Every structure is written in C-alpha cells, then in structure tokens.
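Okay, here's the structure, questions in a sec.
Only a single protein chain was left out; the remaining protein chains are all shown in position.
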Amino acid sequence: MRHTILVTGGVRSGKSAIAEERTLGFGAPATYIATAQALDDEMAERIARHQARRGPEWRTVSEPLDLPAAIAASDGTPRLVDCLTLWLTNLMLAERDWRAETERLTATLARQSAPVVLVSNEVGLGIVPDNALARRFRDAAGLMNQDVAKVADEVILAVAGLPLKVK
Amino acid sequence: MRHTILVTGGVRSGKSAIAEERTLGFGAPATYIATAQALDDEMAERIARHQARRGPEWRTVSEPLDLPAAIAASDGTPRLVDCLTLWLTNLMLAERDWRAETERLTATLARQSAPVVLVSNEVGLGIVPDNALARRFRDAAGLMNQDVAKVADEVILAVAGLPLKVK
Partner (left out) sequence: MRHTILVTGGVRSGKSAIAEERTLGFGAPATYIATAQALDDEMAERIARHQARRGPEWRTVSEPLDLPAAIAASDGTPRLVDCLTLWLTNLMLAERDWRAETERLTATLARQSAPVVLVSNEVGLGIVPDNALARRFRDAAGLMNQDVAKVADEVILAVAGLPLKVK
C-alpha cells in the first residue's frame, strides 16, 4: 500500500524517533535511506548515534544526492528518508537544480507501492539570517516541505518528542 | 460581516497562499494591503513573485507605515495585510512607537465591517540572536502577534503549506 508521511520539526524535536516508529508500524524489514554525509566529526558522531538507536529490523542505504532513485530501488519495503533538509544541502553544495529534483522526488513518491516516511526540518522560524546563502537555504527548505506536504497522506509536526497532526 | 484572521508561521510556510484563499473566500474583489518596501533587489524580486501569483480579483494598495489608515480606507471589501512583521520593521526603522501603532491597529480592526486577514511571521523559535536590535525585533514581533491574536476570530499557524488551527 502506498502511504506517504512527512515528519517535520525543529532540531532535537524527536522527528527521527517518531518517523522510525511509524515506518516499522508498516512492517519489517524496513529500509533506512540516509542522506547524511559525514563531512566532519560532529556530523559523523550524529550519524553514529542515530544508527546505534536503530535495531536489526533496518537495512541502511546511503544516498546523498539521487534520493528518488534510492526510493525507487527500495520499493516493496517501508522506507524512512532521514532527512530532506540534508538532501537539500547536498543538492545545493553540488549545484544541482533542487527545484527539479524536488519534482522528481514527488513524482517518485506518487509511483511507490510501499510506504515512505520522510523526515524534514523546520528552519524558518527564527530571525532572518545575515548571510544570503542561509536565506536561500531556508527559503528552499520551506518550499520543499510544502511540495512534499502536498503529496503526503499525513504531515506531522514533532514538538518535544510528540507528534502534532497537521494533515 | 466583521471577521479577523491571523495567519502566522515561518518563512516559506505557505502563509500568504493560505491567507489569500481565506480572503477570497469572503468574496471578490479583495484588497491586498502590502507593507513591503522594495529597498533592495532581493526584496523587489520577492514582491514581484508574490504579485505574479495573485490574480485580477485583487486591488493592491501599498502602505509601509500607516496600516490602520489603509485598513480603514478599504473597508467594505475583504482585506489581506501582508505582512505585519514587515510593517513592524518599517515602524522600527522610522523610529515610530510600534506599541502605540499596534494599539491603533487592533482598535481599527475592531471597527471594521468587512473581513481582514493578516499575515505575520514567527521569528522567535531559534537561538537568541547575537545583536540587541534583532532581540528587540523578535520580542516586538512576538508581542504584536499576541496583541493581534487576542482580537482575532481565528488564528492559524501555517506548517509546510498547511493550516493548523490555533484559535
């Protein structure tokens, strides 16, 4: 059964735990699609911490750029994508057209036969950042979240580890 | 019928689209009250993009400072104010008393005979900014949102393009 869930929220709001629980609720084994790249020690530590929490029900796939292909290749199992804002960062650093890639993503989501749960970040509820790149990034993240929310069956805002139903 | 709606949320959370739909739901033609000033190219581009999305049902009025007067002058049509945080920025740059102006605004809203939908921004859910002006601005924005929410019939938090009912 096709079912798409977007879990969004602030940093350390418990998004990943909520998303993992929802993904395994569709059955196991599940596929964890990591978009993170361990570019520095801080990020490597975060990735390791996330992996340690996940159990043997998970098969992990790493795909920093071609997320639609990774989703298509793992159809048949419940998928967890963690996370869209890191994917967006990777696309922007690689100077890809993130808008076109987002369209590919939503088109791919519409063609799945198994569920996909996507984690994203809310980054636009602070003061306007000083530098133009950060402003472009938060604009892009907000638009990407809107596009994915449009095709999602459920949208959840994580607050203090709890799911708040938005759609 | 008097009806006041506050649509708040992060940047690129779909606030304007939600607010436009709600405004036109009250009937057309509607009045778009823009508080934006095209002070630089980035802002001019954003204004143009917003205008391009709106259709011929809209009459546009530009008023960076005297928002209560612009609202009073357009009574009889549904109004969309986009947005309160830019208005606050303009007031602070012009060294006006934003607290007194907010009181004028809420008093004006109470006297309208046609609906007013107001867009605002949530700017206080990030880390404390380094500079004192940014801290004063986010304090003021939060207090203004509270004041307008108090007199509003509906308050909506936009999340990923979706309306979350707060009041």
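Chains: A and B, in written order; residue numbering restarts at 1 for each.
Everything that follows uses one rule, which is that a contact is a pair of C-beta atoms (placed from the backbone, for glycine too) under 8 Å apart; a residue touches a chain by one contact, two chains touch by 3 or more.
Not measured: the values here are computed from a predicted model.
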item	value
Contact with the hidden chain (one of A:L6, A:L67, A:V81 or A:L125)	A:L125
Candidate in contact with the missing chain, chosen from B:I5, B:I33, B:A114 or B:A141	B:A141
Touching residues (missing chain, whole complex) on chain A	9-14, 42, 122-127, 129, 134, 137-138, 159-162, 164
Residue numbers in chain B that touch the chain omitted from display	6, 8, 10, 120, 122-128, 132, 135, 138-143, 145-146, 148-150, 155, 157, 164, 166-167
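We adopt the following convention: only the chains that are shown with their structure count from here on.
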item	value
Euclidean distance of C-alpha centroids - chain A vs chain B, Å	31
